[in-house]
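All protein chains of the complex are present and in place, except for one that has been dropped.
We call the chains A and B, going by the order they appear; numbering starts again at 1 in every chain.
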Amino acid sequence: MSHTEWWASESFWRKTAIWVTAGSFVALIFLTLDSMSAITAGSTRVPAYSVINHRIDYVFDEKRNFQVPVIGVEEPLFDQTLTEAEAEALVSRGKLTTQAKNCMNCHTLLGNGAYYAPDLTKAWLDPSWGSKDVREQMMVDFLMNPQDRLHNGLGRRMPNLGITEGEARATVAFLKWMASIDTNGFPANFTPIDQSDPPADDASAANGSPIPQQGG
Amino acid sequence: MIEPVALQDFFLTFFSAAMVILCGALYALLFAYARVRRRQRLMPLAYLAYLGLVASVLVLAMAANLFATGFWTFIVMLMLIGYLLAPHAIWHLCVGTHAHDHPDQESGPYQKQS
Partner (left out) sequence: MAMPGTLDSANLNGGQKLAVKYFTVALALFGAQIVFGLLAGIQYLKPDFLYGVLDFSVNRMVHINALVVWLLFGFIGSSYWLLEDEAGIPVVGLRLGNLVFWVFTLAVAVVVVVYLLVQIGPGDHSTLWLINEGREYIEAPRWADIGIVACVLAFFFNVAATFAKGRYTGIGGVLVLDLIALFGIYLAGMFYTPNISVDQYWWWWVIHLWVEATWEVLVGCLMAYGLMQTLGVRRKIVETWLYIEVALMFGSGILGLGHHYFWIGTPEYWFTIGGFFSALEPIPLVAMVVHSVFDSGTHNMKNNNHPALAWIIAHAFGNFFGAGVWGFMHTLPQINLYTHGTQWSASHGHFAFFGAYATLVIAFFYLALQKWRGNVWMSGGLAGAWRWKWALGLLNLGMVGMVMAMLVAGYEQSQIERAIEGSSWVGYFVAQAHPWFVQGMWWRQVFGWMFAAGFVLLVWDLLTLGRGERRPAQAHSESAPR
């Protein structure tokens, strides 16, 4: 009977398999703990839900070499300034609506989902809405009655999903909040809708204010 | 930190990345075949495939701007060295694990061997 080298033995590889698996898993747990603290709502990467009270922009950052969301002046959604709790409730209802209506099986969100309809990551900032003043109401109207509206030259249309006005407004809040997530520059080369104010206010819009840190 | 691929380098990126895997597999295949059939004449072909891999990795590294930062340069080095040695290591493991010749013991108690 010839002998097997230790590095080719069953027992060595059994132990190696166990240690590699356990080691990778422990590393993943630590990375997960760290990532969770980095992406909790209210962190620098994922702003608090009350960010929907502010203007959100998407601007190239020289240092990080990609576009990043910038939280700007106060610009409440539907002209209503919400508390953190109210904002969370609204965004959550919007998120529930996107799940209940199965949005992800046509659209992508943060790039994940299906590819039959456009990505929604920066839906709030898409130039297609024309002007920032009519955007909110256009989004609500579209969500409630998409079937008759102009979509594209392909004939692809969003079906009527029975979205109520409350659900539509909540969905818009969710989309606005999602546009504020720092996605490491995804999507790239995106040109957001023009949100600049009449010249007098330009300076404050360009500078922006720090991301709200409360709540979550 | 990453430097995204420029538009004109898209095709080069996809193509060279595919060639990395294909050349790597071809190298492994020729290497193992030359060893198992004891055909040393095939061995230069295996290393030719590895040279193809080196070229593909370097093209990929240029196209995907991997030399822009230290970390990604390290990944390039890792690929060049790792893919060179992997077939050798796996071959040794094949020889080692198939070494003992006694009949199979159906799930018998585990034997310590060293």
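Methods note: contacts are C-beta pairs under 8 Å (C-beta built on N, C-alpha and C of every residue); 3 or more make two chains touch, one makes a residue touch a chain.
Note that the coordinates shown come from a computational prediction; the quantities given were computed from them, not determined experimentally.
**Q** By the contact definition given up top, give the residues of chain B that touch the hidden chain.
**A** Touching the missing chain: residues 1-5, 7, 10-11, 13-14, 17-18, 20-22, 24-25, 28-29, 31-33, 36-37, 64-66, 71-72, 75, 78-79, 82-83, 86-87, 90-91, 93-95, 97-98, 100-101, 104-107.
**Q** By the contact criterion defined above, which parts of chain A meet the unshown chain? Give residue numbers in ascending order.
**A** 8-10, 13-14, 16-17, 20-21, 24-25, 27-28, 31-32, 34-36, 38-41, 45-46, 49, 88, 91-106, 108-116, 118-119, 122, 126-128, 147, 152-157, 159-164, 167, 170-171, 174, 178, 181-191
Basically, only the chains that are shown with their structure count from here on.
**Q** Between chain A and chain B, what's the gap in Å when you average each chain's C-alpha atoms?
**A** Their C-alpha centroids are separated by 38 Å.
**Q** Considering the complex alone, what residue numbers of chain A touch chain B?
**A** Residues 1-11, 64-66, 185, 188.
**Q** Which stretch or stretches of chain B touch chain A in the complex?
**A** Chain B residues touching chain A: 1-4, 92-93, 95-97, 99-102, 110-114.
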